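Have a look at this one.
A single protein chain has been omitted from the complex, and every remaining protein chain is retained in its original position.
Lettered A and B in written order, each chain numbered from 1.
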Amino acid sequence: MENRFKDRPLEYDYSVTKLFMWATIVLGIVGMLVGVIIAWELAFPAVNTMFGSAIAEYTNFSRLRPLHTNAVAYGFTLSGVWASWYYIGQRVLKVSMAESKFLMFIGKAHFYIYAVAVVGVVVSLLLGYTTSKEYAELEWPMDIGIVVIWVLWGISIAGLIGIRREKAIYISIWYFIATFLAIAMLYIFNDMEIPTYFASGGIGNWFHSVSMYSGSNDAMVQWWFGHNAVAFVFTTPIIALIYYFLPKESGQAVYSYKLSLLSFWGLMFVYLWAGGHHVLYSTVPDWVQTMGSVFSIVLILPSWGSAINMLLTMKGEWQQVASSPLIKFMVLGSTFYMFSTLEGPVQAIKSVNAIAHFTDWIVGHVHDGVLGWVAFMIIAALYHMAPRVFKREIYSKSLMSTQFWIQTLGIVLYFTSMWIAGITQGMMWRAHDEFGNLAYSFIDTVTVLHPYYTLRAIGGTLYLIGFIMFAYNIFKTMSARPVEEDELVNASPMGA
Amino acid sequence: MNIAELQTYGYVAAMGILVVVSYGYIYHLYTKRKDADGRDYEEYGDLALKDDITDTPISAMSKK
Partner (left out) sequence: MFHWLEKHPFFFSVLVFAVVAFAGLIEIVPSFAQQSRPVIGTKPYTTLQLTGRQVYIKNGCNTCHSQLIRPFKSETDRYGHYSVSGEYAYDRPFLWGSKRTGPDLMRVGNYRTTDWHENHMKDPASVVPGSLMPKYTWLYKNVADVDTAYAEQLTVQRFFDVPYNKPLPMKDGSKETVKLAATLAGARAEALADAKLITANMKDQDVKDMVKEGKIPEIVALIAYLNSLK
């Protein structure tokens, strides 16, 4: 054991981190741009044919919506998570990628196969190859690609842990492991499908497959997956990020390590049960629905355990929130995490869900989680990593600060307009007049939403503008003032 | 006994076990305060702060 480390180069190797950082930025812009386009399509349907009616098939709302969700969830978010994994993993295990040619090869393969898969996903979704299952739209050849990518990541996790110098495993790594395991299980079971071309002896399109589950069973598996894809793509890896980046950037150790361990097990145990809240009042068994509802409420505890732990980490150091925009991103991120993990359980209460389900309130809920928590944390992670990866100071602090306020305004516009839209529509659907007839025709409940759809589109556009400022800031960082090693201990160096 | 009944028993038993284990874990963390190596749990917060490759590991692999 001892000898292996004797002549090692005393540097972490961030080459794979760097690749994934670029992927994060590119896919973030693509995913958010598509999101902004479809938001405007809902506000003004003419936008559907804005790019010409000849290609309207590929630019209309229903074709672009899966592209938006896939690009931001599995493109932007996973790239950000992987960039951070190849950074945090080395550091808290105190082992460099440069020490193992094998792991370096796996890391590079991970990135390049992923890049190829991204192109495949974009093309296949635009062409309409989809299984229709939300967040699992990809057809079977793509699914196989995803499994390969996931296995490569797993090898990288196991490999780095295997050659680690630090015996104790930091809480962030626990969360990465949980992400890896849970998604592997969920994805494989939800995507059980039979390629019809082979099953029928060579008839029809080779890309097409049929689900192994039918009807209510299919729905139950899908939402068991769908809910937990949210848990294990938008929650656990992002908690991994904040448990590392917030203490590191602020120079404060996590408030209570014990609480972080407890929250971890709490979250692991409770999260999987809550999937039933997506199918309340549907045809799946009642007890699954009730279970989904109850566990969603219980879920507040472990979620808030992590979030409060993060906020208390700043205890006695709150002036940093005022002085550093980078800390602002993380503190507002954990605040939004608290907010959306309270909002979610409220929506999972059956009587609330009766109004909220199928409306824009759900869309609003997702977005205050992903815009406020996930994307803010990933942006903060990239800002923290950039000076260390490029050995240069962040190009502009004031630009970062402006970005923060523009994006925060965008989020507020987004979720407030979706709240109003959702509750308005939910109430109008169920309204009866004095004779017991429905008070509104369906289209009445659509036209009334126009102002809110417009506000939402403006909010989304502001967020995208902020993200482009972020991309510019990172790009300029590559040629900013070089920094010394000792400037990189805690608070990241920033130019004016 | 049909499968739904088995399912119910399985669920209740598992819930019981998990509640006991979770509370046992809380009790363990807050009474012992220290892990197997005699190190206070809170020291592991430093894993994020002292993470340079030249920093001394909190608990080194080579010890074993």
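The rule is simple: a residue touches a chain if its C-beta (ideal position, glycine included) is under 8 Å from a C-beta of that chain, and two chains touch if they have at least 3 such contacts.
Everything quoted here is computed from the prediction, not taken from an experiment.
Among the chains on display, the ones the left-out chain touches in the entire complex are A, B. Here the missing chain is touched by one residue of A:219, A:233, A:370 or A:385, and it is A:219. Checked against the hidden chain, the listed residues A:75, A:276 or A:410 yield one contact partner: A:276.
Within the full complex, the residue among A:53, A:319 or A:479 touching the omitted chain is A:53.
Although one chain is not shown, part of subunit B still touches it, namely residues 3-4, 6-7, 10-11, 14, 18, 25, 28-29, 35-36. Taking the complete complex into account, residues 41-42, 45, 48-49, 53, 56-57, 60-63, 65-66, 128-134, 161, 167-169, 174, 177-178, 181-182, 185, 189, 194, 196-197, 199-201, 203-205, 208, 210-222, 224, 265, 268-269, 271-273, 275-276, 278-279, 281-285, 288, 291, 354, 357-360, 362-363, 429-432, 437-438, 442-443, 446-447 of subunit A touch the chain not shown.
In this section, only the chains that are shown with their structure count from here on.
Centroids of subunit A and subunit B (each the mean of its C-alpha atoms) stand 26 Å apart.
Those residues of subunit B that touch subunit A in the complex are listed here as 18, 22, 25-26, 29-30, 39, 41-49, 51-55, 57-64. On the subunit A side of its complex with subunit B, the touching residues are 1-2, 10-12, 91-92, 94-96, 164-168, 170-172, 243-244, 247-248, 251, 253-254, 256-258, 261-262, 265-266, 269, 490.
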